[in-house]
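Of the protein chains in this complex, all but one are displayed in their positions.
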Amino acid sequence: ACNSPTTNNNAKSGNGGGGDNVVNIGYSGPLSGPAAYYGERTLNGVKMAADEINKNGGFEVNGKTYQINVVSLDDKYLPNETAANAKRLVQEHHTPIIFTPHSGGVMALQVFNQTDNFLIAAYTSEPKITQTGNKLTIRIPPRYDGYIPTFTDYVMKRFGKKLAVLPTATQYGKDWTEKLLPYWEKQGGEVVYNTSIDFTKDTDFFTIITNALKEKPDVLFIGGPSEPTAKVVKQARELGFKGGFIVMDQAKLDEMKRVVGSYEMLEGAIGVMPLVESKEPGAPQFVENYRAKYNAEASSESAYNYLALYAFVEAMKAAGTVDDPAAIREHMNEGLKNIPKDKQVYVVPKVGDDGGFESKIIVAAVENGKVVPIELKK
Amino acid sequence: MELFIQQLLNGLTVGSVYSLVALGLTLVYGILHIPNFAHGALYMMGGYVTLTAMSQAGLPYGLAIVVSMVAVGLLGVLMERLVFYPLRDAPPLHDKIAAIGILLFLEAFAQYVWGADYQTMPTPYGNVITVFGLTLTVQRILIIASTVVIMILLYLFLKKTFIGASIIAMAQSREGANLVGINTNKVAMMTFLLSGGLAALAASLASPINLVFPGMGHLVILKAFVIIILGGMGSIPGAIVGGYILGFSESLGATYVSNDYKDIIAFVILVIILTVKPNGLFAKEGH
Amino acid sequence: MAVFEKRRLWLAVLAALALAFPLLVTNGYYLHMMTISFIWMIAVYGLNLFAGYTGYLSLAHAGFFAVGAYTLGILTVKVGLPFWWAFVLSCAFTSLLGLVIGLVALRTKEHFFAIYTLCVGYIIYLVIDKWDSLTGGVRGFIGIPAPGDIGPLSFQTPVAQYYLVLFFLLAVMFVMYRLVDSLTGRTYIAIRNSEELALTLGISTMKNKLASFVLSVFFTSLAGALYASFIRFLGPDIAYVTVMFDFLTYLLVGGIGTLAGPVVGTLLITFLSQQLQFLQDYRMLIFGPVLTLLIIFYPHGIAGGFIRYQAKRAEVRRLEQRANRTAAELAASRQGRSERHVEEG
Amino acid sequence: MLELTNVSVRYGSFTAIRDVTFFVKPGEIAVLLGANGAGKSTLFRTISGLHKPVQGEIRLDGERIDSLPPDRIVQRGIVQCAEGRKLFVRMSVYENLLMGAYVHRKDKEGIRRSLEHVYELFPILHEKRNEPAGSLSGGQQQMLAIGRALMSRPAVLLLDEPSVGLAPLIVEQMFATIKQINQEGTTILLAEQNAHAALSIAHHGYVFENGTIVASGTAEELLANDDVRKAYIGT
Partner (left out) sequence: MFLHVERLTKRFGGLLAVNDVTFSVEQGKVNAIIGPNGAGKSTFFNLISGLHRPTSGTITFKGCDITRLPANERAKLGIARTFQTTHLFEQSTVMDNVIIGHRLRTTSNVFDAILRTKRHRREEQACKEKAMEVLDFVGLTDVADRLVANLSQEQKKRVAFALALATDPELVLLDEPAAGVNPDETEGLEELIVKMVKGGLTVCLIEHKMSMIMKIADRIMVLNYGEKIAEGTPEEVQNNEAVIQAYLGGSTVA
């Protein structure tokens, strides 16, 4: 494995960008098949940041101006395809950084990313990926355990102590559940029903919700992609559920509203602050730009990856290199700090000891048909 | 008891959707011996066309369904003409792979045209009805009722009309059908028309309770295959009964055994049935 | 005989090319693609033995592939067995599973068998997906070691792994070659062609089908174990029908029931699918139709088409000879109606 | 009535029928004799539109039919009772017969009459009318196939080796039936190996070898021809 590809190489392999110097940024995610919607959203964030940077004349490292070229490859969510894609990105495009939005792919890459020398920008909340001691991995999404006390206290106070657990049947949903339940019980709550919903296999959620509701819960813990999660809310209401919802951070209240029709139905749901309602410095502009560019509502998947690319670019500046992943990794904290104010869709002060972004968390709940911010506990 | 009946109703709803999908699949299988793996894609297209007809052309739900059934039916016909007709003498494996090619294409096509996102299909029948502690929405009643109506119509069509009989005849000997003056090409096209129409109907009925997205066909297709095997390949009553068996086994299995393992239950039932009756429940004797 | 010699020559050239590949191509990406293709090929040979030669389409092979892979993972990581022990045991275990499933599944025929095995495959997938404590469930299985050293041989580098996989591929090809061209292979083909006839000829079809099935599962599990040690991360997806469809595609495009089919098909399709990457989100828009067209216009696959083309040429030559002879005969018989000879070359 | 001019048919590169010309007069029984593989079935399939000739014309009452699809040819009145029977094996005997009347499906009364007629010819079919066709014995299936062909009230009936696998008694009856059908006004083209029986009811005969006609004539002429006797009748 040869490292230090020269800038000449970079320029040669770049197939976009008008400038003389090009940095290729790799991306491998599901762009076809059932998970494509997710892959596209993550990719859109990266691309949007790249386009903005290029439009502003690129960025300067050691006196040279660089343009960014995002090279994206489809991996159909399959780890072996991610590995093949990464090999290709590194060999043919000399990408110092590869974004990938699923833990399977990340783990397949971690087998060789230190020998092949590239940085994994992992959009996955799986804690293990940074616990294994891989030095060239950055975990982008925030840790969700920060949400748990606030969520718990809010719904417990407002609705009661009986919780039925119905999150998505993914690793993410399971991790969430594992973190939430001990805390819920410690606070004197009771878990009356616990299962998961597989949105890739279930046609109808009536069966599951009927079973959950027969235990008379006060609160449902739900989550997954926003739209099917919203369907769960709707069907729960149809079946007569009057209580509140803890909404796992993957689902967004605003997107759910679009499915169920109004915030009324979501009354008593607590989740992350929707990007469109967010008051963070970069958020409104981002939402607007995103809508203009993709004709769709921005989501946190896009926003975090957008933010991450800015952070990487700033880290390259700070490290004075565009092709030494280790140096870039070392300067991530500086990079995060240097993100222009108007690009801070979220505020991420630093990379934590576990190799993940430590975001400032904002929580919101639906009260009387309106989204209101909720004070974070602790 | 109330729970049991509620779950029966839930099973009936899902079972109806499964049956409709399986019917189209079993028709094509029974008549043209094509295991159409692209049937799930037809289902998906059905969802999108109805949605588009409602949102873009402003058609009412019912009319949009009809448009969708015709459009997807024609898509099925196109598939038959362009792909399966040239493959009519090839071994069955070829149909499978060709169908997978179509499936990949249609999913990519939907993603290209409508985007990869989840979309919601509104329905005028969203009202909730509660009787004796049982909850149903009008949409669910609609699903169950229209499935029953469609099944009866299909049965009458196949059993009581000459055109229907010609479909069955062709299922048994394509050349024989030719020799008695049946235009086998027309019958093949009609079969795909029906099959596509049924898929579109199923999708249009089911979408308001779920969502429309490029991968939605995956929700039903594997189960539909299980169903038609369960019922005996090509058997119409088999597809109907199989659909409901699967619907009930899911809802009752999730209630009384384990929600996480309910899919396994359904598949294990199938494996057991096939182990005991290697040709399915409604298999016909003969050699 | 000349044809045979020529084929040997070709095989030698190809083998030499495969051996020299890592020296000729230093691009790690190509090496990676080649290695993973070889792994697929081994699995596809397994499928080919049963679907192509014995005539039963098993759709559970992605499941067996996954069982092989996961068993290796579990035995190395959770049980802590030395790599090669685990390797052998995982193949043995999967084959045993194949034996049990085969005993029941082989009572069904044709499409029923296909869908029966589809369901078995799906059950395997669901079990892997749901049995968190053993398989890691949706989270996946991590920490699988690279193949352990054998004496002075170490398999830590990609090049070494390439040769390891190549070794197994060649071994599988050799076995297939020996098998197909033997009484046992002929027996399988006879079962494919007509089970009833085979039965009345005194062949125990069940025993033979079972042997073929288990061997085919063995090949596939071997591929699975190699996959696990090469990618070193496993997710339930490798048991899913999409992987099964990939296997089938490789086999059919290459040519089912041919010895070269798995190699040709796998190379062609992985190459094609990689080449279409530039289309990104929409590559299936092209790949799907290309696949369908290949099936329509090359129904016997690339290798099968080639064999048929040769056979047809031979047949045409024979027919021409026959026609000439018949003409001569007719002339002769008109002259004197001598005895009729029906002779063929 | 049925007229073939210079018809050639190929399977791939192999020419199964070469330059065949003949004519069947209305109301007559014409018989095609020929060894296995001579091309009789191929010719029949071509007339029925299941194969397209590469050359030549086929006319019915002066109108060209060689480019019509098989179902249209049946509508024109040429019906074949094919080799291998091609029955609908899982449909009952009755349903099979009904399907035979597919082209007259509007004419309920006509169907009833044809049905009666067929049952009269083959009483066993009436007995087994509710059995699936696939469970009949070989000979019964052959009768059903002929019955089904008759149901469409053909103008020209093509019979491809109807006596294959039939008991002598049935063969005898079969030929009597064919003669009777013919006398009721149906033109018949018959392919047979059983040359003696066939010629004894036929008006004209054609001898087929390797895809071409090598001899033809009236039934009497052919019966008297030594070569024909030797090859197709036995001593």
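Should a chain be cited, it is by its letter among A, B, C and D, assigned in written order, with residues numbered from 1 in that chain.
As a convention for this text, a contact is a pair of C-beta atoms (placed from the backbone, for glycine too) under 8 Å apart; a residue touches a chain by one contact, two chains touch by 3 or more.
Given the structure is predicted, the values throughout are model-derived calculations rather than measurements.
J.: So which of the visible chains would the left-out chain be touching?
T.: C, D
J.: If I consider the whole complex, including the chain that's not displayed, which of C:L89, C:V175, C:L268 or C:V290 touches that chain?
T.: Reading the full complex, the residue touching the unseen chain is C:V175.
J.: Of C:R7, C:K78, C:R186 or C:R313, which residue touches the hidden chain?
T.: Once the missing chain is taken into account, the touching residue is C:R186.
J.: Could you tell which one of D:L115, D:L136, D:M151 or D:I178 touches the chain left off the display?
T.: The single option touching the absent chain is D:L136.
J.: In the whole complex, what residues of subunit D lie against the chain that is missing from view?
T.: Within subunit D, the residues that touch the unshown chain are 35-37, 124, 135-140, 142, 161, 164-173, 193, 195-197, 230-234.
J.: If the hidden chain were put back, which residues of subunit C would touch it?
T.: Spelled out for subunit C, the touching residues are 175, 178-179, 182-187, 189-190, 193-194, 196-205, 211, 215, 315, 318, 343-345.
Rule of thumb we're sticking to: only the chains that are shown with their structure count from here on.
J.: By C-alpha centroid distance to the whole-protein centroid, which chain wins?
T.: That would be chain B.
J.: Is the number of contacting C-beta pairs greater for B-C or for B-D?
T.: It is B-C, judged by the count of C-beta pairs in contact.
J.: What are the residues of subunit A that contact at least two other chains?
T.: In subunit A, the residues touching two or more other chains are 32-33, 36, 40, 169.
J.: Show the residues in subunit D shared as contacts by 2 or more other chains, in ascending order.
T.: none
J.: Considering the complex alone, what residue numbers of subunit B touch subunit A?
T.: Touching subunit A from subunit B are residues 3, 6-7, 10-11, 13-14, 17-18, 104, 107-108, 111, 115-120, 128, 130, 135, 137, 140, 206, 209-211, 213-215, 218-220, 250-251, 254-255, 259-260, 263.
J.: Using the touch definition up top, name the residues of subunit A that touch subunit C in the complex.
T.: Against subunit C, the touching part of subunit A is residues 1, 31-33, 36, 40, 72-74, 76-80, 83-85, 87-88, 90-92, 103-104, 107-108, 110-112, 116, 126, 128, 132, 169-171, 174.
J.: What part of subunit C is in contact with subunit B in the complex they form?
T.: For subunit C paired with subunit B, touching residues are 51, 57, 104, 107-109, 111-112, 114-116, 118-120, 122-123, 126-127, 130, 241, 245, 248-249, 252-253, 256, 281-285, 287-293, 295-296, 299.
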